[in-house]
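Removed from the display is one protein chain of the complex; every other protein chain stays in position.
Labels A and B are assigned to the chains in the order they are written; within every chain, residues are numbered from 1.
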Amino acid sequence: MADKTRTSSERLELLVPLGAIALGLLVGAVIIALMGENPLRAYMALFMGAFGNFNRLLGTLTRATPIIVTGLAVALPFRAGLFNIGVEGQMLMGALAAAVVGSNFSGLPMVVHLPLAMLAAALGGALWALIPAWLKARRGIHEVINTIMMNFIANAVLAYLVVEVLRQPGEMIPKTPPVLATAQLARFSDFLPGITARLNVGFVIALLVAVAVYYLLWRTTIGYEIRAVGLNARAAAYAGINVPRQIMLVMVLSGVLAGLAGAERILGFDRTLALGFSPGFGFEGIAVALLGRNHPLGVVLAALLFGALSSGGVWLSFTTDIPADVVVVLQAIIIFFVAADQIVRAVILPKKKGAA
Amino acid sequence: MGSVFDITLLMATIRSATPLVIAALGGLFAERSGVVNIALEGKMLIGAFAAVVVAFYTGNPWLGVLAALLTGALMAAILAVVSIKYSANQVVSGVAINMLAAGLTVFLMHVFFGTAGTSPSVERLPTLGLFTPIVYLAPVLVALTFVVLYRTPWGLRIRAVGEHPKAAATVGVNVAATRYVCVVLSGMFAGLAGAHLSIGTLSVFVRDMTAGRGFIALAALIFGKWHPLGALAAALLFGFSEALQIRLQGGGLPTQLIQAVPYIFTMVVLAGFVGRATAPAALGEPFKEE
Partner (left out) sequence: MQPILEMRHIHKRFPGVLASDDVSINLFPGEILAIIGENGAGKSTLMNILFGLYQPDEGQILIKGEPVKILNPSQAITKGIGMVHQHFMLVNPFTVAENIVLGAEPRQGVFLNIDYARRSVSEVSQRYGLKVKPDAKIEDLPVGVQQRVEILKILYRGAEIIVLDEPTAVLTPQEIKELYAIMQNLTAQGKSIVFITHKLNEVMATSHRVTVMRRGRVIGTVATKDTTPAELANMMVGRQVLLQVEKTPAVVGDTILAIEGLVAKDLSGERVLDGISLDIRAGEILGIAGVEGNGQTELVEVLTGLRRATSGTVRLNGADITNLATREIRERKVGHIPEDRQKRGLELDFTVQENLVFGFHYQRPFSAHGLLNLAVIKRHAERLIAEFDIRTPHSETPARSLSGGNQQKIIIARELYQEPDLLIAAQPSRGVDIGAIEFIHRRLVEHRDSGKAVLLISPELSEVVSLSDRVAVIYEGQIMGVVASNAVTEEQLGLMMAGIKSEHLHIAAQRSTADGR
C-alpha cells in the first residue's frame, strides 16, 4: 500500500510539468490560430528551427546553456524554501567580473587565467547575493523585493561601467575589451568545419554543474540540511540545524551559480561583455527551475526545452509572419500552469476522492 | 545645484508619484484582505499596453483608460482564482503573472503594431492645467480608499479578513468573496497606474516601461504601513527620488548610476523599516474554509 502511494505521488510530480507543457502548447495554438496562422505549421517551424540540422541543434544547446545554470541557481535555494529572483543581477555581476579579469592580466597561462576568471565570476555573483541573503537570514525581510531591486541596481551599475569606464573604443555597441585568449572557453566550432553555433566548453561545464548540484543536494551534509530546512524548517531547528546560517549559505551558493552562468557567456559565447547580452536568462532560469520541479535533471531538460523554443522562435519569425516573441508568451503560459499546478491536477487527473 | 530644486522638480515628483500611489492603493486593498500582491508590476504593464492599443484603434484616450481598468481587472481575476480557489503559492503565481504580462505585451506589440520596442504614438490624455487627469484622480482615490477602508462596513470586513479570517468567518463574513473583490480592485488600480505611464505622460508604450515601479509601489505600501495616507507619503518620497534622478542626469554625475537611486532607496527603506512595520496578520496565508 505504501509503495502505491509513493509511486503515484512521484508520477504526479512528473505529470504536472508535462501537463503544464501540454496545456501551454494548447493555449499557444489557440493564440496562433487567432492570429490567422496555422498552429501545426508554426510548431513544425519551431521544431525545425531547433533541431533541423546539426548546426541548429548545436545552436539550441548553446541557447540552453546559460539557463541550465541559472535554472540550477534558482532551484537550489528553492529547495531551502527561498525564492531567489535576483539571479539575473547576480549573473550580470558575475559576467562583469569575468569580463574584467578575462580582458586583463595578459601573460598568465591559461591554466591560471581561465580558472581565475571563472572564480571572479563566481565571487561576483556570490557577493551580489550576499546582501539580500543577509537581510533575509538576520532581519527576516522577504527576499523577493530585495533581489528584484538588486537586479535593477545591477543593470544600472553594469550600464555605467560598460559605457563609461570599461568601454572598448571604436565599437558601435558599448562593450568591454575582448577577453584574452588565455581566459577563453574553447568553442566547438573551432574544431568543426561549417558550424556557426558558438557552443563552447561552458555547455559541458553546465552539465557538470548540474551533476554537482545533484551531488550536493543528495550526497553531502550541506545538501541534507538545505533540503531539511526547505521541507520543514521547524523540525530542522529541533534537530539542531542552524537555519539562518543555511539560508545564507544557500543564497550565496545560488549567487555563485548565477555568476558562473555569466562567465560562460563572457568567456565562451561572446568573448566580451556587450550591454544587453542577456535577454533575461535569470528570469528564464526561474521558469526553468519551476518547470523542472527544482531537480537538476528536470532543470536540464526544461532548459533544453526552453532553449529549443527560443532557437526555434527565430526560425519561426523568418519563415512565417509570426513574431519570435510568441515563444516568450508560450513559455510564460507554461510557467503559469506550473505555478497554478492545482489547475493542472484538476484537469489531468481522474477524479480522486481525498487525493494524497 | 540650486537650480535643481525648483517648482518643476515638484511637478515632476507629483507626476512620478502618481502611478506609484495608485498602484500602491490597489495593493493596499488586496494586501489588507490578506493576499500578497507581487503582480502589481505585471498588471501595470498590461494596463499601460491596453490603454495604448485601444487609444490607437479608437483614437480616444479615455477608452484607453477604460481598457486599462478592464485588463488589469482581468489579470487580477486570474490571479485571484488561482490563489484563492486553488490555494497556489501567492508569490509564485504573482511572478508567473509578471512574466506573462512581459511576454504578452511584447508579443502583442508585434502583432498589433509590428514593432519591437516602442509602439506608435497615440492620442494622449489632455493636459488640464498642470497635469493630466489621472494625476488629479490620485488624491481623490487616496481619500476614497481612506473612507471606504475606515468608514464603511465593507472596509471593516476587509480589514478583519486580512487580520483574522477565522474570526471574520465565525461572524458570517464571506472571506473568499471579500478577497476576490479586493484582488480584482487592485488589478483595476494597477491598470489605471499603467495607463498613466503610457497615455498619461508619454503617448506611447515602450517595452517593459514599468521598470520595476510595481515593486516600488509595493515597497511604498510597506513603508506606508498599509495605510492610504502612509502610502501617499511614501509614494511621494519615491517619486521624488525618481524625479531627482532624472534631473541629476547630465549634471555631471553618471547617468546610469543615478538611475539606480530609487532602487537603492527602496532597499534601504525596507531594511530599516520592515522590521517594525506591521503587515496584516493573515497576509499570504491561504484561508481554507472548514
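We take it that contacts are C-beta pairs under 8 Å (C-beta built on N, C-alpha and C of every residue); 3 or more make two chains touch, one makes a residue touch a chain.
Bear in mind that the values here come from a model prediction, so they are computed numbers and not experimental data.
Looking beyond the chains shown, say which of A:33, A:165, A:231 or A:297 touches the absent one.
A:231
Taking the entire complex into account, which one of B:11, B:70 or B:156 touches the absent chain?
Touching the chain that is not displayed is residue B:156.
Which candidate, B:50, B:108, B:168 or B:244, sits in contact with the chain we can't see?
For the chain that is not drawn, the touching residue is B:168.
Kindly note down the residues of subunit A that lie in touch with the hidden chain.
Contact residues on subunit A toward the absent chain are 2-3, 5-6, 218-222, 224-225, 227-228, 231-232, 234-242.
Since one chain isn't shown, list which residues of subunit B touch it in the complete complex.
Listed in rising order, the touching residues are 151-153, 155-157, 159-160, 163-164, 166-173, 278, 281, 290.
Basically, only the chains that are shown with their structure count from here on.
Hey, how far is the Cα centre of subunit A from the one of subunit B, in Å?
Those two chain centres are 28 Å apart.
Touching residues of subunit A toward subunit B in the complex: what are they?
So the residues of subunit A in touch with subunit B come to 35, 83, 85, 131, 135, 139-141, 144-146, 148-150, 152-153, 156-157, 159-160, 163-164, 283, 286-287, 290, 323, 325-326, 328-329, 331-333, 335-336, 338-343, 346.
Which stretch or stretches of subunit B touch subunit A in the complex?
Listed in rising order, the residues are 38, 82, 86-89, 91-93, 95-97, 99-100, 102-104, 106-107, 109-111, 211-212, 215, 218-219, 254-257, 259-260, 263-264, 266-267, 270-271, 274-275.
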